[in-house]
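With one protein chain withheld, the remaining protein chains of the complex are depicted in position.
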Amino acid sequence: MRLLDAVELMAARLAAILLVATGVMLTYEVVARYFFVKPTIWAAELSQLCLIWACPLAAPWVLSARRHIRVTAVTQLLPMGLRRGLEIAAMLVVAGFSLIVLWFGFGIFHDSWARGRTTGTMLDLPAWLPEAAIPAGFALLTVSALGNAWRAAAGPLPEEGEIAE
Amino acid sequence: MTIAIILALLFGLLLAGIPVAFALGALGLGMLWAGGFSPLMAPQAVLSTLDGFILLAVPLFLLMSNILLKGGVGRDLFAAVQAWVGHWPGGLAIATIVSCGIFAAISGSSVATAATIGTVAAPEMISRGYDKRFVYGLLAAGGTLGILIPPSIPLIIYGFVTEESVIALFMAGVGPGLALIGLFIVYSVIHARFFGGYAPVPRASRSERVIATWRAAPSMVLALVVLAGIYTGAFTPTEAAAIGFAVALIITGLILRSLTLRALWQAIWESMVTTVAILLIIAGAKVFGKAITLYRIPQEISGFLADTVSTPLGLVVLVSGVLLLMGLVFEALSMILIMTPVLLPAAMAMGFDPIWFGIFMVVMVECALITPPVGLNLYVIQSVTRSSLMDVSRGTMPFLALMLVLVAILYAWPDLALYIPFKL
Partner (left out) sequence: AETTLRITLQLPLKSHLGQNLVLFKNEVEAASNGEIAVEIYDSAQLYKDNEVPQAVGSGSIEMGVASLTRYVGDAPIVDIFYQPFLLDTEDKVRKAVAPGSPVRAPIDAAIAETGSTVLWWQAYGGSIMLSNGGPIKGPDDLKGKKVRVFGKTLGEFVEAAGGAPTIVSGSEQYLAYQRGTVDVGMTGVSGVQSRKLWEVMDTITITNNADIEFIVVANTDFWNNLPEDHRAIIQAAALKAEQTVRDDMAGIEAAAYAEAEANGMAIYTPTAEEMATWKAASQPVYDAFIAATGETGKAMLEAAQSF
């Protein structure tokens, strides 16, 4: 469990840094275009790549920190036993979904890898580079969801994290 | 029948507390499997969501507003506006609304707007003797301006799912946003005249005004630059967000010197968490969206609406009613993501402009944010003011009515939204 926590946190930190990197690259792009009429060919695409990796990487930490958006209007009225049961069921749904996305997402990645397909965009990166983010992130997410189901079965439920937007 | 079963399953999964992203994704995947469609659509949907350039604007606008927030800009803005209008009848209320409007031009989220202005304005107004419920309602409702006045994360997402221009959507939000500020101000002045009871604020001295304005000026300039940059085409929304992030760093880090490294990292972390939560919901909704498309559900609902209502007015009334009810229990993003693909085809067939419809959806989502039992802005104001959900909800009712008045104005006069993007 502790190892899982550490891995989740590391992945989330990496994701935060990737998002900051997008801000830096796109700012540079605007400056390059407006002051030097020299748009970069890499800023937009590399920023996109950062976003594609950041979300699957951080999703497991966000799940464990209970910061994914959920509707709690009904569950918070229920007795503890039932709530715990629902929590375990919810985490198993997350794990099941993640496992399927992992499985088929790996197929997409592997196909591009084997064919040597490229994105065909200005930068023409290998197509597997973004595609690998899905199996990587959802593998960790599957494990995290199972870990959270285990936690819910073993002890009291932690408080809900703050809700975004 | 199929539609009823799917709706029941969706509501069941959501109300059982499964995170929204995964409830949508899992139900969509289950439907694909049951219908004999390829489950490959699930990872493809996740990948194609994250691959949307316009969605890069989401983390960047969040970074910009969180950095300003941690740099104490909310307090400065409120102080500046208060120094100018605080002594008017109902002046503190007007200052609160105007501050919400200005902060809305910096932030893409209504929760951030409500939290920021609520934290500084609520104690001030209550200590001056304003009716508590009025204060709660004003702040919860004022916060919703955050998603109508650009930048707006819900408008970015609407643009992403409908492939409409986000720039046009942003510009279309300006008119209705100002109109809503106007409605709120008129109501506040009337409330002050007839229900009074508050202690007037002394007029600020000249030097107080200058100092307060000077401190708030950089953030107001930033808001203007971002908006003007998008409007004139100098940069795309995504680039505007990146510039906003960079300039926010300069303002709080170098000019005001109010941002510590620790606070910066917190701002980055919060932005990351919110981004992931939002983008995963969009991805889940995309899986669900593909499934209902293959089941031909949007087409059926569209046909049903066409048979049931024969006039544009009938459609708007019906849809507003449905969204109002749905908004009792749903939060903003799920509403937009679930309902847009279902409603937009019917609306366009009746001659509504897709940009106009996006603004209409966002106003309805604003209503959802202040109606109990699930309304994020209610929760924010409740926790900021340590009051009961009941009191806050009662306080928002007059403002809810004003938002519906705005919908009526928008219907009667679509150019309130469409003039700035297309005719100016």
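Letters A and B mark the chains as written, and numbering starts fresh at 1 in each.
The criterion applied here is as follows: a residue touches a chain if its C-beta (ideal position, glycine included) is under 8 Å from a C-beta of that chain, and two chains touch if they have at least 3 such contacts.
None of the values given here were measured: they were computed from a predicted structure.
Screening B:Ala168, B:Ala283 or B:Leu323 against the full complex identifies B:Ala168 as the residue touching the chain left out. Checked against the hidden chain, the listed residues A:Met10, A:Leu82 or A:Met122 yield one contact partner: A:Met122. Set against the missing chain, the residues A:Leu19, A:Ile108, A:Ala133 or A:Ala152 yield one that touches it, A:Ile108. In the complete complex, the hidden chain is touched by one of B:Ile6, B:Ala23, B:Met41 or B:Met125, namely B:Met41. Only one residue from B:Phe11, B:Trp88 or B:Tyr231 touches the chain missing from this view: B:Tyr231. For chain A, the residues in touch with the chain missing from this view are 33, 37-39, 41, 44, 107-108, 111, 115, 117-122, 124, 127.
Listed for chain B, the residues touching the missing chain in the whole complex are 38, 40-41, 44, 48, 53, 159, 163-168, 231-236, 290, 293-294, 341, 421.
The working rule: only the chains that are shown with their structure count from here on.
Separating the centre of chain A from that of chain B, both taken as means of CA atoms, is a distance of 24 Å. Of all residues in chain B, those touching chain A in their complex are 13-23, 25-26, 29, 39-40, 42-44, 46-47, 50-51, 53, 55-56, 59-60, 63, 109-111, 153-154, 234-235, 238-239, 241-243, 245-246, 268-269, 271-281, 329-334, 373-374, 376, 379.
By the touch criterion given at the top, residues 12, 15-16, 19-20, 22-27, 29-30, 34, 44, 47-48, 51-52, 54-56, 58-59, 62-63, 65, 67-75, 83, 86-87, 89-90, 93-94, 96-97, 100-101, 104-105, 107-108, 130-131, 133-134, 138, 163-165 of chain A touch chain B in their complex.
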